[in-house]
Structure formats: C-alpha cells, structure tokens
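A single protein chain has been omitted; all remaining protein chains appear in their positions.
Coming up: subunit A.
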Amino acid sequence: MANRVVITGLGVVAPNGVGLQAFESAIRGGKSGIRFDEELKRLQFSCQISGKPQLNDALIAQYFSTLELRNFNSNGIIYGVIAGMDAWKDSGLPVAEANEPFWDYGLVFGSGTSGIDRFREAIYDIDELKVRRLGSTVVLQTMNSGVSAYLSGKLGLGNQVSTNSSACSTGTESLLMAYERIKNGYADVVLSGATSDSGPYIWGGFDAMKVCTYKSNDDPERGSRPMSSTAAGFVPGSGAGALVVESLDHALKRGARIYAEILGGHVNSGGQRGKGTMTAPSPIAVQRCIRQALQHANVLATQVNLINAHLTATSMDSLEIRNWVEALERSGDDFPTINTLKGMTGHCLTAAGSIECVAAVLQLHGNFIFPNINCEDLHPEITNLIASKRIPQKTLEQRSDILIKASFGFGDVNACLVLKKYNENDV
C-alpha cells in the first residue's frame, strides 16, 4: 500500500524574511523584501531593484566552518544550506553520527545554476592562464548539485541525494519528487527544496529579455505588482526554501509535529506545441497539469479553498488566471481564494516554488491567508474572470483545508501540487 506523505519541517531564506518566524511574520504583514540595488544601477540594468535575502557573516558562520568559507563565493549554496538545515532542525530529526549515514533519509534540492560569482572568478583566472591557482573549491561551488552535496554532508543523508532543475517550476517539482519517493516506499524522509543565486550575472539575461520591470526604480516596494493593471514585469529575486517530507507512519512513530499532508500532484510540459513556446506556457498543458494533479490527489475542483499561484507580474498573469478558471471550471464569486507571494519577494526564479510552498504550508497550518500586495488596481482582464473579493489584499484569519500550488517555467514546463491541512482523524 502507498504511504501517506506529510510535511514535518520548514526552513526559508527569503527576501522579506530569513528564518521561519521572520518569514511568517513578513507574509502575514504583507511586508515587501524588494529594495533598490546599487550594483544593478552601477551595471546599468533597466531594472535596478531586486529581492535579496538579508544575511550577515555571523549568521552564515553558524552553518559553515571557517575552512568551508575560505574562497567561498556561492550565495545560492549559502541560502540553500541555511534553509535546509533550518528545516531539518525544525522537524526534530537528528544529524547522522560520524560513521554511518541515514540510509532511509534523502534529499532532492533544486538549483538553476550554482555559484555563478565563483564561476566568474574562475573564468577570469583561467583566461589569465592561472588554472592551477583555482585551488580545490571551484568544482564544489559551481556544480549544480553543490547545494545538495553540502547539505547531505552536513546531515549525513544516505538515500537518494539529487538536484533537480526545471526553471521556475524547480522548487514545486522537487516537493513532488520527494512525495513520490516516500509514497513508493523508497525513503522515509526526503528533504525537498530549491535555491537560486543572487546578483547581476543571474539576472542580466532576464533584464535583457525585457521581462523585468524598469518602472519602479524609485519605488522598490511597489515594484512587484502581480495581477495589477500597472504590472510591468517581474522583479528579480533570490533565496531558498526547504521542506522536510516524511511518511506519515515515520512521523507518527517519532511524534513529529505535522504541518500538512501532500495529497498528490502532477508535472508535465506543453512540449512547445500549440500556443506553448520556450517562454510562453501552453494553456492546454497548464490546465491539464492542474486537472491531473487534482485527479491524482483524488480531490474535486469544488473542494479547493485556496490557490497559491505562480503569478509573476508580467502580462502573462491574466492568462494564468484564465487557465485556473478553465481547469477548475470555477469563476466569479465561485472561484477559490487566490494569492501570490511574488508581490512581496519578487520572482525568486529556481527557488520560487520552494519559498512559496513554505508559505503555502504555513497558511494551512496557521489558519491564515496572506495578502496580495501591490494590486489595488486589479487588471480588468482578471476581474472579468474572478471576483475581486477572491483576491484578498488584507490578511485573512481563515482556515483552508485544500490548497493547490502551481509553478510554471521556461521550456514550457509545469508543476502542480495539492496540499491538505493535516487531520489526524483522516484515514
């Protein structure tokens, strides 16, 4: 029989809050983590605002040894390790002893790039014929699975240790991969998460594609405007989110606190056919992904209370709402409540799905709905489809039982998950 799968630990390094408490307080308060970015200005970016987690050396030193931090220049690994270690600690699980790993505990931690700043330094050294001066640290910081390698070593994980990569759907996909591995009985615990590097060498390509806003350089906190009629592109962000995923049996046996249950989900791709392209999602594929996720979770569209959407603040927002309306066959007043975190964090790219899944789980567990910010001027194409009261702009102290979360990425890839408030009486 398939295992039931629950979430028992959370960790987050987000632009508007580092650590679970700070993050929950930020999302409850509708607090923006978008700031003016001097470096982007100096480099003449069109978009000169960004969402970067605020870290300091003292905090980083709690997670890395002095030796590890020698010649270290990979902020994505730092974000991922902090979020991952925090989630593990939050779950109450132990760290493996010196001589044997936990064979039944694994990890799927996504990343889009790794250590791009370290990579840049290495490229300069190599071109100056100084390859032998690189030392031992370049590979570990620039391999995509670097974050997974650091985390599994610190925790002593002996099951599958892998890094997935599927653009902006990476984090949500990683949670689904963790779910599947546990459901099928291949592991008892899988640490799921995703991380995204900060900085101009990650964000430059997006700036050049003109998908980032250039209209809010003098008003950063109002710059990320999902669902707004004045949305002008996304604000680049970074950070990491992490979730400890565990079989219900294993969690109950050790008396763990259970945040939420994962009922199922689906990943797919539009194959860049029909209306799908490298950068535009195929509506048919998105709708199919949502429907398949519900079917797999054995949940009816009418049971969905809350949608945590992808909604990035580009011209695609209206299309996404239309896809939800058509997939769920619900509209107007009948539409579920919907929110997006990106008004507060910007678009954290590879990490977006994981940070947003942490926010989703916090809402289920804490009986609240965080507000959508910067959409006081809702786009008419959206209000023509769904009632504006379904887009809360103030925090609601309200219980949700079924939450659906989706993330979409370049390459026409989609990931969708169905989460449920945990109820010990469910069988």
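Definition applied: contacts are C-beta pairs under 8 Å (C-beta built on N, C-alpha and C of every residue); 3 or more make two chains touch, one makes a residue touch a chain; residues count from 1.
As a working rule, contacts and distances are computed from a predicted model.
> Since a chain is absent, check the UniProt entry for it and pick the matching name: "Acyl carrier protein", "NADH-quinone oxidoreductase subunit J", "Urea ABC transporter substrate-binding protein" or "Integral membrane protein".
Matching the unshown chain against "Acyl carrier protein", "NADH-quinone oxidoreductase subunit J", "Urea ABC transporter substrate-binding protein" or "Integral membrane protein" yields "Acyl carrier protein".
> For the chain that's not shown, point to the residue among A:Arg133, A:Lys210, A:Lys253 or A:Lys394 touching it.
Checking the options A:Arg133, A:Lys210, A:Lys253 or A:Lys394, the one contacting the hidden chain is A:Arg133.
> For the full complex, which residue in A:Gln44, A:Thr66 or A:Asn425 touches the chain that was left out?
Answering carefully, the residue with contact to the hidden chain is A:Thr66.
> Given the full complex, what residues of subunit A touch the hidden partner chain?
Those residues of subunit A that touch the unshown chain are 66-67, 70, 132-133, 135-137.
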